[in-house]
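Structure, as structure tokens:
Apart from one protein chain that is not included, each protein chain of the complex appears where it belongs.
Then we have chain A:
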Amino acid sequence: MDGAAVTQTSEHAHLVAEAAVVRFAGDSGDGMQLTGGRFTLATALAGNDLATFPDFPAEIRAPIGTTFGVSAFQINFGGRKIKTVGDQLDVLVAMNPAALKVNLDDLKAGGLIIADNGTFNDKNLRKAGYEENPLENGSLANFKLLSVDMSKMTLEAVKEFGVTNKEGLRTKNMWALGLIYWMYDRERAETIAWLQQKFAKREDIASANVAALNAGHAFGETIEQQSEIRPVHVPPAPIDAGLYRAVTGTQAVAWGLTAGAMLANQRMVFCSYPITPASALLHTLAELRHYNVETFQAEDEIAAVCAALGASYAGSIGVTSSSGPGVALKTEALGLGISTELPLVVVNSQRGGPSTGLPTKTEQSDLFQSVWGRNGDAPLCVLATRSPSDCFETAVEAVRIAIKFMTPVILLTDGFLANASEPWQIPDLTKMEPFPTQFATDPEGFEPFSRNPDTLARPWAKPGTPGLEHRIGGIEKQDGSGHISYDPQNHHKMTMLRAEKIQRIAGDVPEQAVDLGTTTGKLAVVGWGSTYGPISRAVTVARAEGLDVSHIHLRHIWPLPRNLKDLLSGYEQILVPEMNTGQLVKLLRAEYLLPAEGLNKISGQPFKVAELDAAIRARLS
């Protein structure tokens, strides 16, 4: 399965693994996110493909040593394409008892625990809920255990730099990182340079961190002689040549929106209200003023969408973002955007629902809310992004469609995508087609609700333009003139026009392609959003074994791709895995009358590859 290392002994007594999954876990103050970040970069530089996911505690400042204060960072890396963060851990670094307690269930049988036994004292054991020390009572017999007093060894390594005890202990994460660098044969030079730059004003701290990193590495070399623990070689992956960076879904959405606005020759006015896990988008964009991005923190979700719509009315591209409950509040204003036919992008970082639900956990249960969740016949465009790097392109597309079709567009991402990170080949921007906005300027025969014959979009006439003064609103409008109209025939016509306009978007985007496999066959696994990684990996594995299964992954949720019905009709079975009770599957069945079948997981956790693998096999045996 994804991340499961197929290990063997090479002639140099090194183990070789196709892929490996490592999780760093410790207290919130142990610097696990930072440690994971450095390991990620060193791993990317070593030529592996990878995927990462941080798991922060929901509490702002949890008490030290508690299970709910554990912060973790997981990385899956390998010599092949890596599409998930890994089902099970090969290595768990546990900086305290609570970190061991919370994460042990994810460690595979025979996996390695590296524990700082210096923290396994009575107080910490009690806080973690252990009655006796698990490092000493034989309860970890199913795993390999490297129990080492990291705290003590770190303090010894840094004592020559004159730092305080507290400062010294804070470099413990670098000691652990050094040990993992030894284990996976990573270069330390980049991390050392980074530490020296980061602590340029505190040379003693910089030196202590470097010393801790080197000491952890050196410790690895000594245990190689004395224990069964061996370094593991993960060969480089075949990766396309190009310039890369690591990117989270949030960053990629922010940059994609910014790129979209630039390609449209527009200022973006981004109006939002803080909510987990969408807030990071506001933070990221707030730093991009010099890219002509104006950000506004509104007083509430409703004000945020209304201000964004006001900005669009005034001739900028208005964007708002939120998560499920916040999007619920924006619903009425979305109807206004649909009725007045103004461009608008709404980013929904989905989380567990209903109501407040699971704010820090991922889910994809807002598909119905996006496609149908408004009063009246109120169609809009819904796009879903599937991976951190895919977020960029999808966000550009959201801006393009919103402007070209004068419509609100909902861009669905989720809590997993928002925080997950993967290497991203930086796109060649010169190859991206600009789509400069065409504002109406000619008063001759101007009507605010006349329509482009191809797209059915109405003209965008911005206030300030002489001769185009007009009034719009949420009341039904006369086709063409836009005057208030209660005429029954006109309402029927306008309702159909609004629906037809959204359907025409399907003619403006590519046909649905098959991501993996064949265009007909026994089984199609159809997904959307962040299930991409696990589905893709499961289908890859199954196909390698000769199973007749294909993977189709939708970006265009509404309107559905124009060829989708024909495409799906070519498979004997259709399986739709979703992190909800079956929303896309109902949409497909309703639209196409096809016997699609759901596979549902609503635990706040992404699908494991093993779960999908089992579901595929069950249908092909």
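As a working rule, a contact is a pair of C-beta atoms (placed from the backbone, for glycine too) under 8 Å apart; a residue touches a chain by one contact, two chains touch by 3 or more; residues count from 1.
Please note the rule applied: contacts and distances are computed from a predicted model.
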Original post:
The chain that is not shown, which UniProt protein name from "2-oxoacid:ferredoxin oxidoreductase subunit beta", "Sarcosine oxidase subunit delta", "ABC transporter permease" or "Energy-coupling factor transport system substrate-specific component" does it carry?
Top reply: "2-oxoacid:ferredoxin oxidoreductase subunit beta"
Subject >> Full-complex contact with the absent chain, from A:D149, A:E294 or A:D508 >> reply: A:E294
**OP:** From the listed residues A:P63, A:G162, A:G242 or A:G570, report the one that touches the chain absent from this view.
**Re:** A:G242
Subject >> Option touching the unshown chain, where A:I82, A:M183 or A:M262 are the choices >> reply: A:M262
Subject >> Of A:G310, A:P359, A:G373 or A:G582, the one touching the omitted chain in the full complex >> reply: A:G310
Subject >> Positions on chain A where the hidden chain makes contact >> reply: 41, 44-45, 47, 239-246, 255, 258-259, 262, 267, 269, 271, 288-292, 294, 296, 298-300, 302-303, 306-316, 318, 332-333, 335-336, 340, 426-427, 429, 462-475, 483-484
